[in-house]
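The complex is shown incomplete by one protein chain, all other protein chains being positioned as in the whole.
And then chain A:
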Amino acid sequence: MESTVSVSKGVFVFKNGLQPNKQKGRGRKKKIPTGTGNIYRDEMWFQTYTELWEVLESKIKELNSDMFSSILSNLLNFIDGSYCKPVTEIPAGALLTGINMPDHAVQFETLKSSINEKISPHVAHLSSQDCPSLKNLVENMINQFINEDIDYDLDEENVKSTKVKIKKSQCSFTLLQSWYEDLYNNKVDNVLVVILPDFESFKENVLQDFIQIASYYVNKLPFVLVFGIATSLSALHKALPYHVSSKINIQVFNSQPSITYLNKIIENVLFSNDCPFYLGGKLFALFTDIFLFYDFSVTGFIQNFKFAMLEHFSTGNAKALCITHGFSEVLKNFSKEDFENVRMLHSFRRFVEAESPKNQIELLTDDKYFQKAIKKELNKLIYYMNNLVVLLECLNILTADLPKAPLGKTFREIYCVAVSKKLSETVEFKEAFQLLSFQSKDELLTKIDSVLNLLKNNIEIYTEENIVDDLKTFIEELNNLSNDQVEEVQEDLDCLNIEGTMQRAQLKQKLFQQAKSQNKPMNAYEKFRSKVVEYFEHIFEEYLKVPTDFTFHEIFFYNDISIQNHIIGSHRAAIHTALNDPQSYLDCSCCGISNDAVILSSMPDICIAYKLHLEYGKMINLYDWLQAFLSILDPVHADDDNEKREVDPQLQARFTQSVAEMEFLGFVKSSKRKTDHVSRLTWGG
C-alpha cells in the first residue's frame, strides 16, 4: 500500500479497483440511466421492471397533479384576486398540508412554477433552514425577487453583461421598493408572493418581524404570503401574537388528509389493470402499517413498493413474465436457463405432481410443451387477478358501512385478508354477510346499484355467470316489490296458551322453547334479501380464491417478509447482532458460536468486551472486566492464582481501546460516583 503525503493523522481511502460484489448488490441498486454501465441493462427482467415502473411513476405523477389541482387553482385565484381591492392587511394563504413535509415539496414547487406562469414572475420560496435570522430572511427573499428575475430574460449571456447581480448584503427593503417602482412605474401591479413551506420550523420572532415590516410597505409593495402549515391553524396563533396577526388576513386552504391520498394511490395505481405486480398480504400489511403507525408518508410507501418490486424482479428472468399480456413475445426470447428458472418456482412442483407421468416428463424436458403450459396457466392467473380486484371492490362496497365493519372500511384492508387466506372461510366474512342480511331495502338497493355500476365499468371480468345481468334482474325485482309487501307481516302467531297452573320454572322453560322454535315468517322482501345475499356469497366463494392455489403465482405475487429488515432500519438490533455474533457480519470460519453466551478468543476485542459487559449490572468494575477479558484472550496465565500478576501491556492496551470504543458507541459511560467503575447504559438485547 502506498504511503500518504499527509502529515496529519487520519483515515485514507485507497481505491484498489475493488468492484462491488455482483450477487450482493443485486436489487438494491436504484435504476441507473442506460448507458452508464448498468450491468442489468440487458437482462429481461430488468427491462420488464423498468417498463412497469415507468408506467406506475407516470400514473402516480398524474394522480398527484390531479389531487393538488383543485387546491392549487383555489390558491391561485386567491393570490390573483388579493390586490383587486385596496387592502389594509397583508393577504396570507394558510395551506394545511398534513405532517409529512417531504411529501409536499413537490406541491410547493408546482405552486411556485404555476404562480410564475400565470400570475406574477415574482415568487420567493423560503425554507426555514435558510432563514435563521431576519437578516437572512430579508436578504434571501429580496435576492430571489431581484436576481432571479433576471433569468427570465431570454439570453443569459446578455443578462450578465447588462445587469449586475446585486450582492446579498445590499438587499434591503428600500432597494426592493425602488426596484419595484422602477419596474412598474410607481404602480401596484404584479404581486410579490412569498412562500414559506415549513411554517412551524421558522423562528417566531423572525416571522413576526418580517410580517411587521411587510405590513409597513403594504400600500407600496403588494406582498402575498403563503404558509405551509403541517399541524393545525393553532400553530399560526401560537407563533404570531395579536399585534402581528392583526396585520395579516388569513385565508385557509385544506388539503386532503394523507390517508385519502394513499387510498387513492393504492386503488387507482397499484391495483389498476396495468400493474401485474401484487404484494402479498403480509408485505402489504407491513407497508400500510409503516404508513399508518409511523410516518404518514405516501412517498415512503411508494418507495417501499418500488423496493419490493426490485427485489421481486431481480430473482431471475422468470419474473420477466410479470406482464399483463404478450406472454408469447417474452417466451419466444427465453433461453434454456430461463425456462429452468421458471421450473424452479415452488408452485410448479405441485403442478407437475398433479399431471400424468407422460405429461410430467414433457413438462420437465420439452420447452415447447412447457411454454404452452405456462401460457395457459398465466392466462388463468391474469383472469383471476382481474376478477380479484374487481370483486374485492364489490365486496368493499357491500360491507364498508356495516356496523363495526368486520371486513374493514377500505379496499386495502379487504385485500390484505383476501390474499393471505380464503376470504369466504374467515369468521369476519361470515359475520359481514350475517349483518348484510339485516339491511333495509333502500340500503340494499343502492348497494346493488353501485356494484352494478362498478361491474359495468370493468368489462374485463371473466365469470361463468353473467353477474351484470343477474344484478339487473335483482334490481328490477326489488323495485317491483311494492312497499305494502314489505310491510306486510303475517299475523298468525299462535297465541301462547297457558294451560292451567304450572311451576314458575316450567313456565320459563316453555316460554324459552317457544321463543326458540318460533321462526318468524319472512315477508316477501326478506325472502328476496336472503336470496340476494346468498347469491353474493356464492359469487365471492367461487372467485375469491387464494393466489397460492394457482400455479406460477410467484411470478405476480411477492410475499417475502424478509425484506422487512431492509425497509425498517433497526440500528440497535443490528449493532447487538454484530457485537454478539460477529460471524453474521464477518462471515469468518473462526467465530461460529452455538449459543449467545459463548465467547471465543478469536472474536474482535470489542465483541469480547461487549459480551462480557452484558453479564454485569448497572456498574462495572474496570478491573474485574479486565480480568475477565484477559481470561479469554490469555487463558493460560489466568489460571495462575497469584492475585497481582503482571498484565501484558499489549493486552491491556487492547482492552482499553475496546472500552473506549464501547463508550463511543454509547454502551458505557465513565462514572464519577464510584472510582474505577463505568456505568452501563443499555439494557436487554
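Here is the rule we go by: contacts are C-beta pairs under 8 Å (C-beta built on N, C-alpha and C of every residue); 3 or more make two chains touch, one makes a residue touch a chain; residues count from 1.
The definition used in the following text is that contacts and distances are computed from a predicted model.
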item: Listed names "Symplekin/Pta1 N-terminal domain-containing protein", "SUI1 domain-containing protein", "Ubiquinone biosynthesis monooxygenase COQ6, mitochondrial" or "Origin recognition complex subunit 5", matching UniProt entry of the absent chain; value: "Origin recognition complex subunit 5"
item: Hidden partner chain, touching residue among A:K61, A:H243, A:K456 or A:H566; value: A:H243
item: Selected residue (touches chain absent from view) among A:Q303, A:N379, A:S570 or A:S601; value: A:S570
item: Touching residues (missing chain, whole complex) on chain A; value: 88-89, 96, 98-99, 101, 134-135, 138, 146, 163-164, 166, 170, 172-175, 178-179, 182-183, 198, 200-201, 209, 212-213, 216, 230-235, 237-238, 242-243, 245-246, 248-252, 254, 257-258, 290-296, 568-573, 666, 669
